[in-house]
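Here the complex is missing a single protein chain, while all its other protein chains stay put.
Moving on, here comes subunit A:
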Amino acid sequence: MTIFDPMLPRIARTRRRRRDGPAVWTLDIEMAEGGPPAFAPGQFNMLTAFGVGEVPISVSGDPADPSRLVHTIRAVGPASTALARLGPGEVLGLRGPFGVGWPMEQAVGRDVVVIAGGLGLAPLRPALYRLLAERERYGSIVLLYGTRSPEEILFRRELESWRRRLDIDIEVTVDHAVGDWRGHVGVVTTLIPRSAFEPSSTVALVCGPEIMMRFAIASLQDAGVADDAIYLSMERNMKCAVGLCGHCQMGPVLVCRDGPVFRYDRIRSILGAREI
């Protein structure tokens, strides 16, 4: 009997590669054999650069079109750098998708506030595609996005085209304005009090650096959003992505198995502890 081996990658191939900011590249990939794995917004894959290593990367593409598997990668370590360099036709390994994604069903009928910091927009983009594709099922939709500088804004053309729609509010802010930037300046949390959503019927989806998420939670609480309506995508070291290697422990949870998306009230007690 052959036992399914969750550590065995499938072969995939890069179809298209484009730059999405300093050291940030977005790869469209396709499976070399078999169908593309369906994924839920917020899930991630383990991508292998052969001979270099494997890293967890969130899917950043449209869940309605899984044949175009899109991942946005910041080149920071050996594996992510090797992956970000893969040109069209080059081979990589893929395991996944893994994890629990954004609460798209729980958000139906409610206002949705999406708060992203830096590369945190990448795992949120599939949720935005879904929200816009099924626009009539949701209340107000607000996207608040902060980056360090204007050149680090991800998916800029797409954001600009979405911004022309009348059924979504998009605000972008940068920490440091340079050149011809005429938009908001300041951290993303400053946008929360001025946004139009009904706190008592809002679901908030938050992804970004942990410190940014802490401040976003505080601002959402100040605005009257309940703890059980706030969802965060957490990042931890991962080696297996299937709950077997122990690396992604965050107190009582395994981020790969129980997350990466968590309802805030369920991890509130451990998020308060340092170095957990």
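Basically, a residue touches a chain if its C-beta (ideal position, glycine included) is under 8 Å from a C-beta of that chain, and two chains touch if they have at least 3 such contacts; residues count from 1.
We take it that contacts and distances are computed from a predicted model.
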Name under which UniProt lists the unshown chain, selected from "Cytochrome c", "NADH-quinone oxidoreductase subunit C", "4Fe-4S dicluster domain-containing protein" or "4Fe-4S ferredoxin": "4Fe-4S ferredoxin"
Checked against the full complex, the residue among A:164, A:182 or A:274 that touches the missing chain is A:274
Missing-chain contact, candidates A:31, A:52, A:132 or A:226, resolves to A:52
So which bits of subunit A touch the chain we can't see? 3-9, 11, 32, 48, 50-54, 74, 76-77, 89, 91, 93, 235-237, 239-240, 242-247, 249, 251-254, 257, 269, 273-276
